[in-house]
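All protein chains but one are shown at their positions in the complex.
By letter and in written order, the chains are A, B and C; residue numbering begins at 1 in each of them.
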Amino acid sequence: MQQRKIILGVAASDAHAVANHLIAHALRGIGYTVVNLGTCTPVEEFAEACREHPDAEAVVIGSLNGHIHEDLRDLAATKAEGAIRCPVIVGGNLSVGSKKDPAALERLYRLGVDRIVNDPAALPAVLDELRATRPVAEPLLAVS
Amino acid sequence: MQQRKIILGVAASDAHAVANHLIAHALRGIGYTVVNLGTCTPVEEFAEACREHPDAEAVVIGSLNGHIHEDLRDLAATKAEGAIRCPVIVGGNLSVGSKKDPAALERLYRLGVDRIVNDPAALPAVLDELRATRPVAEPLLAVS
Amino acid sequence: MTSKIVLLGADRAGEAPHSVPGAESLPPLEESVAYVRALGKPTAAQVLQDARESGRVAIQPRCGVGGHEEMKALLRDLEAQAAPDILTLTIDAHTRLKRFEQALRTLNRDPRDLNGYPLVTHGWQRGRDLNESVAAPLEIRHGSPDARALFDVSVASGITSFEGGGISYNLPYSKAVPIAESLAAWEDVDRVCGRLAELGLIIDRELFGTLTAVLVPPSISLAISVVEAVLAARAGVRCISVAYPQSGHLVQDVAALRTIPLLARRYLPEGVQVHAVFHEFMGVFPRGRGHAEDLIFYGALVARLGGASKLITKTYQEAYGIPDTRANVEGLRLASRANSPLLDFVAVDADRVAEEQQWILAEVADIVEPLLEQPDLKAAVAQALERGTLDIPFSASRYAKSEIIPKRDAEGAIRYLSAGSLPLSRRALRRNDELLRRSEAGGADPGLGSLLADLTGDINYFLTLFGESDREGTS
Partner (left out) sequence: MTSKIVLLGADRAGEAPHSVPGAESLPPLEESVAYVRALGKPTAAQVLQDARESGRVAIQPRCGVGGHEEMKALLRDLEAQAAPDILTLTIDAHTRLKRFEQALRTLNRDPRDLNGYPLVTHGWQRGRDLNESVAAPLEIRHGSPDARALFDVSVASGITSFEGGGISYNLPYSKAVPIAESLAAWEDVDRVCGRLAELGLIIDRELFGTLTAVLVPPSISLAISVVEAVLAARAGVRCISVAYPQSGHLVQDVAALRTIPLLARRYLPEGVQVHAVFHEFMGVFPRGRGHAEDLIFYGALVARLGGASKLITKTYQEAYGIPDTRANVEGLRLASRANSPLLDFVAVDADRVAEEQQWILAEVADIVEPLLEQPDLKAAVAQALERGTLDIPFSASRYAKSEIIPKRDAEGAIRYLSAGSLPLSRRALRRNDELLRRSEAGGADPGLGSLLADLTGDINYFLTLFGESDREGTS
């Protein structure tokens, strides 16, 4: 059986590597193939990876430095072009400042993000759920 | 020559003794006779001392605990009665709280205080000045 | 702002509890005990016990303002922002001296003119209201030679800790209250604590070893606390906190704090819980905010090193006046840092502490043992104060001779320049002399003028240490 695959990376202006390393390790540990683009990854690089890995279930983007909105500026357009077709999950520290305004998350959805996840431990369940509800025809085996 | 004399004390609700001890010592050191009534001295006790020591040049009252206004409530009346005739000097910490409102000092003058002095070191000069300007006929030798 | 109120309970001032008209307005002790039980918060004694067991120093602010709503807001804000282990009602200086009429008048004119909360004037229902508005237990801190009216209202308010003692709340706080009177008044208070203990409610009775706060030699502070503790225990008190004021000298302070449990074992019956309480520096405080904060943190660290169960904090506004809420919060938060698990490595020279402790123990023994031998301890205390064989520096009261002249040695520890008539041993006196002589360059006998200058220098010790020579720091 084919391994499940995701594309992982950190947003374009963001160099925080630790969570990225750990999430990649953890997903590999439960059987995923992780295409890890690492830190400082612009949207077009995610799109390229999608082209190379059409079987990827999701693009999973971390952002900690507060710049996620500018860094994902081109996401909606890229999705509209069809260059990214799978769901986009975002997690991390998603705005600048110590007091968090939920409006920052609203803005992300408007930018084309499909799911916002806080805790990396929740990723497998979210991936399962997205896979189960995905509008594609080909039959899939849900694995947990 | 007769020694100069003052009446010293701390306001009625106030038990702070240290500055009182030191001021008494210091004035004695420069030749004053100090009638020290000590802490917790109501206005009537100052008036009594004035009766006993008509030669006192001034009544010098310390207050640190912030209660000077209530403690000197009867001062104006006592002066009006003639029970205290010499000038009344007040010093210390003259209101409650860490931010000081000059209005607190105004209120003291209205209560019948003649001089407000911050630094005990300034007392001799103030006493000299009060003595020099005092409206009594008898000739006096100014000593510094 | 508090609406006008009339005087409640004050008519009982100076009278023995439950024996005067007006006392009907207070609930019976049993009801108050039940109230405390239903309150759903630990007693102060429990908090102290827990702190000791967990190796933390419990932290408590000084706080008291005149108005009731203002007091409630103050307690709530302090709790919300700094979560002290115990909260305080500091009582105003009129109430302390039973000047209830003046307290009432000031309260009705402008509560901000009061330097504390006039609990007797506000009455016990408002006391309960305060008690119910915070999770921490409350202590009454005041300075009343005769606190019986205040204590009754305190108990009725469900307050489980009460500061004071017949010596320590007389000599520093009043001019003309005979010591026999204050001892008798406090015996009444302690007896009620005994009855409450029988009813199952332990009141923490804190003794004000801080005394006049300025240059108090440790053995004076501790000796007076030992005497008061013995009297309290005999009257039935079951939880005693012995407060000791920071001298500013590390070894001396740690030694003094660590001596408290030894004194308890030596002079008090078993079954009495005894806690060491440390008062952050109680003398002339530096004016510069950073300097004041350095001293606040240092005090808290010394409390930890000395094994105190509780610390009473100061604020960076100490030199200026009663602090505002924010300064109080910041003082508490800063002091809390000294409880940090990351500071386990901080230590003090154990040998020097042990040596200093031996001397403190010996001096305290010299002072208290002749008294404790007497059949009537209260009478013995009154007589000793008259003779100067018990004494304090800078007494506010005529009933102490105040012959003691304290002086800092070269290292800053407080010693006896003159022990007055204290019955200290020759050895102890010689050691004090030697330590002080080391600090004199010339060693010549100082004149009176220089004595005053020296004293002032010692009083202003921390101003000098921080270079605030002209007393004008930056706030």
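Here, a residue touches a chain if its C-beta (ideal position, glycine included) is under 8 Å from a C-beta of that chain, and two chains touch if they have at least 3 such contacts.
Computed from a predicted structure; not experimentally measured.
Enquirer: Shown chains touched by the missing chain?
Expert: Answer for the hidden chain's contacts among shown chains: A, C.
Enquirer: With respect to the chain omitted from the figure, which of C:Gln125, C:Ser340 or C:Ser425 is a touching residue?
Expert: Only one of C:Gln125, C:Ser340 or C:Ser425 touches the chain omitted from view, namely C:Ser340.
Enquirer: Could you pull out which residues of subunit A are in touch with the chain that's been left out?
Expert: The list for subunit A reads 12-18, 21-22, 25-26, 29, 38-41, 65-67, 69-71, 73, 93, 95-100.
Enquirer: Touching the hidden chain in the full complex, which residues of subunit C are there? Just list them.
Expert: Against the missing chain, subunit C presents residues 250, 290, 293-295, 297-298, 301, 333-334, 336-337, 340-343, 345-348, 465-466.
Everything below uses one rule, namely that only the chains that are shown with their structure count from here on.
Enquirer: So that we know how the chains sit together, what is the shape of their touch graph: line, ring, star, complete or other?
Expert: It is other, because the touches fit no line, ring, star or complete pattern.
Enquirer: So, what's the distance in Å between the C-alpha centres of subunit C and subunit B?
Expert: About 30 Å separates the centre of subunit B from that of subunit C.
Enquirer: Could you check subunit A for residues that touch two or more other chains and list them?
Expert: There are none in subunit A.
Enquirer: At least two other chains touched by the same residue of subunit C: list those residues.
Expert: Residues: none.
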